[in-house]
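Remarks on the structure that follows.
Missing here is one protein chain; the remaining ones are kept as they sit in the complex.
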Amino acid sequence: MSYFGDIYKGIKTLLTGMSVTGKVFLNNKNNSITQQYPDNRETLKMFNRFRGEVVMPHNEKNEHTCTGCQKCEIACPNGSIEIIWDRQIDPESGKKKKMIDQHIYHLGMCTMCGLCIEACPTDAILWAQNYENSVYDRSALTKVLNQPGSKIMPGVED
Amino acid sequence: MILSINIVENNMLNMLLIAAIYLGIFSVAGLFLVLLERKVAAWFQLRLGPNRVGPWGLLQTMADALKLVSKELTGTVKADKFLYNLAPYFVIISSLMALAVFPFTQEFQAFDINIGIFFLIAISSIGVIGILLGGWASNNKFALIGAMRSGVQTISYELSVGLSLVTMVLLTGTLQLSEIIEVQKNGWLIVQGHIPAIIAFMIYMIAGTAETNRAPFDMVEAESELGAGFHTEYSGMKFAYFFLAEFINMFIIAAIAATVFFGGWLEPAWLTPLGIAEVFPAIGVFWFLGKTFALVFLMMWFRWTFPRLRVDQLLTLEWKYLLPLNLLNIVLMALIVWLGLTIQI
Amino acid sequence: MDTNIANSNLKSEDYFINMGPQHPATHGVLRLLLTIDGEIIKKVEPDLGYIHRSIEKMCERDSYQQIVHLTDRMDYLSSHINNEAVCLTVENALQLEVPERVKVIRTIIGELTRIASHCLWWGVMGMDVGALTTYFYGFRDREMINDIFEETCGARLTMNYNIPGGLMFDIHPNFVKRTKDFVAHFKTKIPEYDKLLTGNVIFQKRMKGVGILSKEDAISFGASGPVARGSGYSCDVRKYHSYSALDKVTFNEALKTEGDSLARYEVRIQEMWESLSIIEQLIDNIPEGEHKVATNAVIKLPKGEFYQKVETARGELGVFINSTGTKNPYRLKFRSPGFSNLSLLNHIAVGGKIGDLVASMATLDLVIPDIDR
Partner (left out) sequence: MDLMKVNKRAVMTNEALQNLISSWNFELEFTEEGSQFLNISVKPESFHQLMSQLKSNNETYFDYLFCVTGMDWGKELGVIYHLESTKHRHIIVIKIKTDDRENPTFDTVSDIWKTADFHEREVFDFFGIKFNNHPNLKRLFLTDEWEGFPLRKDYVDEINMVIK
């Protein structure tokens, strides 16, 4: 009679399966795992360590801490960072010192590996937590991280 | 002479009018079913479902239909153009035709013929020709395999659909749908026929799901095996016809079950003393649709829970399990009717 | 007119089907050239390279720190374990002893990665055999792990948390609590998986006796991971070539002898339980200490050849480094588990139906970037 036994067992397993989905169906209000993405921008908060984009923080005097040591440029596996630098006379000490002209960051080539930020001796670059990085024009992904007219913060040495 | 022409004209007008009303209702109903399926699927799957177009996403399928209408009709160069274009109409027309015989209430029935059940079984199996044509004519290997599977599947499962309904016909003694409902005033057939009726109902639901080519019997499309199966090469409105037909077929299968097993537009027996139906007969539509949608929901529940069968297991299920059981069941039902063991309320 | 087919000039030809590179069952860009006879598979010929990025060549010009992040992009579902493999090779070559804390954290995250990978596989497995709902249930649980990763490592998939010499930064204060929450949650979910899919009669019929791989063939084809263990070949690298903190924990190697698709499926379900048990043993005893040891900014490996095996979610990943003493490897080879596992697909699929091919392929758990590297 294993013929009918098989049918009985088969139907039982089918009903067990249906009970699992059925429970989810009845609780769907509380269970839903999807996020209403563009609507929840206000509440959607990334974790502090989230790697969104490399930024260079500036203080209120428009000063950053990048000494132009190029360690990030060397650490980067994809060549996403290019630093244009020059030796200029430091107004404080009056000596010639390496200073950045432009810290160029190609977001389009970046793989968010974090090696540049690990390599930076002065914490001049950090991760930003923004996540909406798509643009209409590829060239907009090439960013200059130091703000125009910004200077190195006095007292920062590598 | 003049009179007779008038009658003919009247009939023609009537027919056209009724056809237009039915078409209107059921294209909307089809769209609603698509929406329902998507919502139900979402709720089974921890999602929210469509909720962007209109309140609670109610207009989502309208928007989809508009998109499909405006889409370009692509096709393969080497397709058999005539058959390729014919196939979707075959499918949609055959499924719309079946709707004509359903009694929505006592008065609301377009076409009450005395071979109602027979007509339904016959019509519902014509659709497969459209699928075969579509798969063959679109000159695509995946489509061809899908179509061949469909042929195999529908031919097999028609037997079970037919025989499980025949089991119930033993109880009613008539094929006419309005009379089948009349018989059920003494209790729904699933109650009257108790054990064999329940078995027949289970067989019918399994075979019916297979007949509509829905998961777990969606061999024809079998997304993970054949991509899109027989309608791989269809786009735009022609694809929409196949899509809509699938949902109308689902409605038809559920509606047959509601009519034959669950008393159609009859209200549940414990409500009869209240006499709502006598005051307000149109309430029958509510009961009919309520039962039908409950069964449609059951089919959706199947779809979103079970894995798909393999094509040979599909045939094993039919020929080794459903068919012998079905034949036994008919004998059992005949015995019960003969010995007068039915339950009458 | 002659109607006898045997006497006529009708020719019979093989029927070819291109499955992929864009096909729902090939999970990415695998292309299979199928020779079929009706529904029966006569031959399966994989055609690879649609996503080949030549990671091995890129490694030859990168420093050892930079290589680590490339391995994220191989088997992206076990990225942490891939990272670990490269780091272990470099550390072993340098004879560098990493702190106990690093070892334990690496092991915990490695096992979480394995669970996350198996969750996704389970969901996709269900989807391949037609049960679409499993996909979302698998993702629900995987999402919790991804959150743990995101909070600690900063990324959900390509984490790059390991560096030669330790970890990039210490674990997040919430890590332990979140992991414990997950373990408690997931213990209630695996029985649900079993109810929904494992026990289902249709699923059982689809999997049992399908795609049979004998133990001898598994060894000969170089199978590893759950694929080999489903055939009874005990090959858990975590047991035989234990690394990181895996020698401190006790766990059973999931082993089945049937060799069919169902056995491979059950091995993975069993592995999830074992991984949970490993995590539970370690999560309360993370030793205090540093999260890395200092290495030179430019790592130069001594001259020689170094090989390290690890057990990823898919099987044995080998890293072979041939160093000439410079800051780049002279040659770096990844022995990827998926590549060997794919080579036996033809063997197990021939004679089955198209549906069987899809089911067996799902139990191989192929990740195409891992094969194409």
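In this document, chain identifiers A, B and C correspond to the written order of the chains, with residue numbering beginning at 1 in each.
In the analysis below, a residue touches a chain if its C-beta (ideal position, glycine included) is under 8 Å from a C-beta of that chain, and two chains touch if they have at least 3 such contacts.
Not measured: the values here are computed from a predicted model.
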>> Let's see if you follow the contact definition: name the visible chains touching the chain that is missing.
In response: C
> Who touches the missing chain here, C:18, C:174, C:281 or C:343?
Replying inline: C:343
>> Among C:64, C:182, C:203 or C:233, which one touches the chain that has been omitted from the display?
In response: C:233
>> In the whole complex, not just what's shown, which of C:48, C:212, C:255 or C:269 touches the removed chain?
In response: C:48
>> Could you pull out which residues of chain C are in touch with the chain that's been left out?
In response: 48-49, 52, 54, 56-57, 61-62, 92-93, 95, 97, 217, 219-222, 224, 233, 235, 240-244, 247, 302-307, 316, 318, 320, 322-323, 331, 333, 335, 339-340, 342-344, 347, 372
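Please note the rule applied: only the chains that are shown with their structure count from here on.
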> Would you say A-C or A-B is joined by more C-beta pairs in contact?
Replying inline: A-C
> If you take the mean of the Cα atoms for each chain, which one ends up farthest from chain B?
Replying inline: A
> What chain is most central when centres are computed from CA atoms?
Replying inline: C
> At which residue positions does chain A touch at least two other chains?
Replying inline: 14, 17, 20-21, 24, 33
>> If I count partner chains per residue in chain C, which residues reach a count of at least 2?
In response: 133, 136-137, 140, 196-197, 200, 202
> In their complex, what parts of chain C are in touch with chain A?
Replying inline: 62, 65-66, 68-70, 72-73, 133, 136-137, 139-140, 143, 150-155, 158, 160, 163, 168-169, 172, 192, 195-197, 199-202, 204, 297
> For chain A, which residues are in contact with chain B within the complex?
Replying inline: 7, 14, 17-18, 20-22, 24-25, 28, 31-34, 36
>> So in the complex, the part of chain A that touches chain C is made up of which residues?
In response: 9-10, 13-14, 16-17, 19-21, 24, 33, 46-47, 49-51, 71, 75, 77, 111-115, 118-119, 127
